[in-house]
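Every protein chain of the complex appears in place save one, which is left out.
First chain written, first letter: the chains are A, B and C, and each begins at residue 1.
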Amino acid sequence: MFHALVSIKQVPDTTNIRIDPETNNLIRQGVPTILNPYDAHAVAAAVEWKRKLGGKVTIITMGPPAAVTSLRECIEMGADRAILISARQFAGADTWATSYVLSEVVKAVHEKDPIDLLFFGKQAIDGDTAQVGPGVAVRLDLPVVSYAVKIREVNLEERYVIIERKTESRNEVIKTSLPTALTCEKDIAEIPYASLPDLVYSLRYEPEVWNAESPITFDPALLGLKGSPTTVFKTGTPEKHIAGEVIKTEELGVDGAVKAALDKILGVEGMASILGVQK
Amino acid sequence: MDKNQKLEFDVIVVGAGLSGSAAAAIAARSGLKVAIVERGQNPGSKNYFGGALYTHSLLEIYPDLWDRKPPLERPVTETGFWFLSKDGLVKATVQGGKVNSNPIDAYVALRAKFDAWWAEQAQKEGAFIIPKTLVVDFIRENGKVVGVKTDRDQGDIYAPVVIITEGVNNLLTQKLGLAKHDIKGDSAALAVKQLISIPAATINARFGLTDNDHGLAMSVMGDVSMGLPGLGFIYTGVDCVSVGVGVTLEALREAGIKPYELLQRYMNHPMIAPLIAGGRLMEYGAHIIPEGGWKDMPQLYTDGVLVAGDAASMVNALHWEGTNMAIVAGKCAAETAIEAHQKKDFSAKSLSSYRTRLDKRFIMTDLHQYRNLSHFLKTHPDFMAIYPTFINDALGMFFTGFGKPKGQLYKDILRSLTDRRPLLKAVGDIVAFGRTIIGI
Amino acid sequence: MSETSDTQQNDLPKVFIDDILMSLKYFTDEHEAHLKIIDTQVCINCKDKPCIQFCPVGAYRTQDGGTVQIAFQSCIECGTCRVMCPPANVSWKLPRGGFGVAYKFG
Partner (left out) sequence: MTRRFWVYIEQEDGKAHPVAWELLGVARRLADEVNDNAVVEGILVGDNMEELAREAIQYGAQTVYVVDGPTFKNYLNKPYTTALSALVKKYDPEVLLVGATTLGRDLAGAVATSIGTGLTADTTHLAMGEVKGTVQKLLLATRPAFGGNVIATIVCRDYRPQMATVRPRVFTSAPRQADAKGEIVREVIPITPDMINAEILEFITNDAASVKLEYADIIVSGGRGLGGAKGFALIQELADALGGVVGSSRACVDAGWIKYDHQVGQTGKTVRPKLYIAAGISGAIQHKVGMQESDFILAINRDPHAPIFDVATMGIVGDLYEVIPAMIKEIRARKEAQHG
């Protein structure tokens, strides 16, 4: 039996975030929270392989009680079990403290119900750090394949998996032993459109809730803000760009405007050599 | 829970809007097993209006409304008409007196927020909400509707009675043959709106509102629609202002204008621009209003089916009523469904008591009374162009006619009307308009 | 040829609808276009192409050769084109459950 565990995060939909021009604060009003898109594809991949091999998919997330919505969405896609790890002590965790909590939870699940593949999205769209996946893998001493675009083969008898991952310049096909951790690009699998019974089941599903004391205990010194090596020193808004000179073909003629523009471009240091043209 | 179990309910409501969630709440409260099937990500995510909600209808569903802390914006403490000319404004507004009722008659609201809450209240009454699911057809047995088909695999849901509150694009109602025809371009308006973020204190200052417990809801006529049959509006939320304009579809097409440019033109009007200056666009949207009312009303029931709200063309275009009709009709539909369950009879004949219920309320009376309004506007295409501008000129002249013989002033005022429309025709317009709204 | 070169009628101000649409949230269905032109030739023969004007999100655009193309991704499901396309040449459906526009305020 195949057992996949997927670690997900509920995030504010960053495509909807705006800045208040007067106060420079984030406007959170009307910003929906969603299941991190890369995580959704990771869940889809886990479910796809569960359906091929038989077995089950467990979802974990560390977050506020409202993250139940995202867990239900994973159940809707076909996951079987969902765990919400939620407690005040976890608040303010950076990626290091987060990977500590998640790795402890994965360990606890694994002890009772051994895991073959540990899925993450490649990064969360609110922080874009891409660190939690590799972090958890290191803590658990698992091989990690990041930026996975395709799972080619999962062999439960011979205990290996073949995964295609994307690097900057090419794709690599990597074989690792099970269990393996992977972080997923969107290409890994398409989001399934759930059947109505699956959807209805998910709407009624109540995830297990784990806190800082039960069913497992954590080292309080490693949790939340206290357990985070990094802290936010300050925040601000990106600088506004200032409009440059605008010329008109009406006034300079087409050739005149083109020459003026090229002269200005070539006037920038280093530009002439990039364009292969002298100033 | 067994995933293979047949999905069966006592009542299916199609659409978690104002009407649907009201119907679901009433039916669930009586102990029926109710499912609301909603196509949006969440209840409210597809719903859009100007606008204001009417307190009487909310209280009718939840007498303990205020304890439930509804997410309303400001109460409407000033309302009425603004008449725009090219560069001027005449206000005919009411505040205090009858408007200062307890509770206040109307509240400004934002539908995505309100409808999510409204559906949650139905859920608390026991209704089961199935979001992200589109109803595409009906399940029929012996010619009777016994459930709905959705766009999902194994997507059938069964119930002996289905309440359709699908909104203005009533494809399901049409599919059942209940609607005689699709929406018509001359009796439906496209309304476009921008929701603009402005600090509450600025809103209070600009609109002359005492505090955040005072709000304004205006219908704006005249230059706003460039002479097309249509109306503008402006509503104050707590820290946002809704500005919009609605024009009949036919007129929009004939004029060949882009609705969002018409809206921008209204927002740029010298009397409107200062009210929203410095504001930030929070959301843009558009929706069709089924202004045909009575004339476009489909058959409201058939075997196993009831129709309510926009899907049933329950809109009073002149009074901007629609949400309250939708809510009350939803309640009437639910009561009918409850009665049908008691009688165990879901035939059209049994469900015909829905019509009786509606007849007893303001809904049918009002819709009948205003049945000729869209016809009037169609046959008097200049009505919205001429009179608001005239009012501006007339009052403008009246209040600036210093140092002139007053007899001449009145002649000038009269001429500013007759230049636009011969006197007899103008009198005819007014009489016809009066007859239309009185319902003769 | 520029997208901003549409001739302006009346005294209407120019509006960049794409910027305005940034205020909207969509769940785009990558697999299914809910709006389709039924017969491209009908659009080529349609002289006025009022859809270019009346669509409140400017989802209708003309292309080379006079065909009309729909950016269904920006549709807000109002229904205007279903009702007002003169030759009724739009196959109009609602997006699948969960997809399409999702108003945040309404």
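Just so we're on the same page, a residue touches a chain if its C-beta (ideal position, glycine included) is under 8 Å from a C-beta of that chain, and two chains touch if they have at least 3 such contacts.
Computed from a prediction, not measured in an experiment: that's the story for all the values here.
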Report summary line: Full-assembly contacts of the left-out chain, visible side only, are chains A, C
**Report entry** Sites on chain C contacted by the missing partner chain, in the whole complex
**Finding:** 1-5, 14, 16, 18-19, 22, 61, 63-64, 69, 71, 73
Report summary line: Touching the unshown chain, chain A contributes residues 12, 14-15, 17-19, 26, 94-96, 99, 125-139, 142-147, 162, 164, 166-177, 180, 228-238, 241, 243-250, 254-255, 257-259, 261-262, 264-265, 268, 270-271, 274-278
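Criterion: only the chains that are shown with their structure count from here on.
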**Report entry** Geometric centre distance via CA averages, chain C-chain A, whole Å
**Finding:** 33
Query raised in the report: How far is the middle of chain A from the middle of chain B, if each middle is the mean of its Cα atoms, in Å?
Result: 42
**Report entry** Rounded Å distance between chain B and chain C, as computed from the means of their C-alpha atoms
**Finding:** 24
**Report entry** Contacts with two or more other chains, residues of chain A listed in rising order
**Finding:** 30, 193
Query raised in the report: For chain B, what residues touch not just one other chain but two or more?
Result: 112, 131-133, 150, 152, 282-283
**Report entry** Sites on chain A touched by chain B in the complex
**Finding:** 18, 20-22, 27, 30, 193-201, 203-204
Report summary line: The residues of chain B that touch chain A in their complex are 1, 3-5, 7, 112, 128-133, 150, 152-157, 197, 199, 280, 282-283
**Report entry** chain A-facing residues of chain C, complex
**Finding:** 25, 96, 102, 104-105
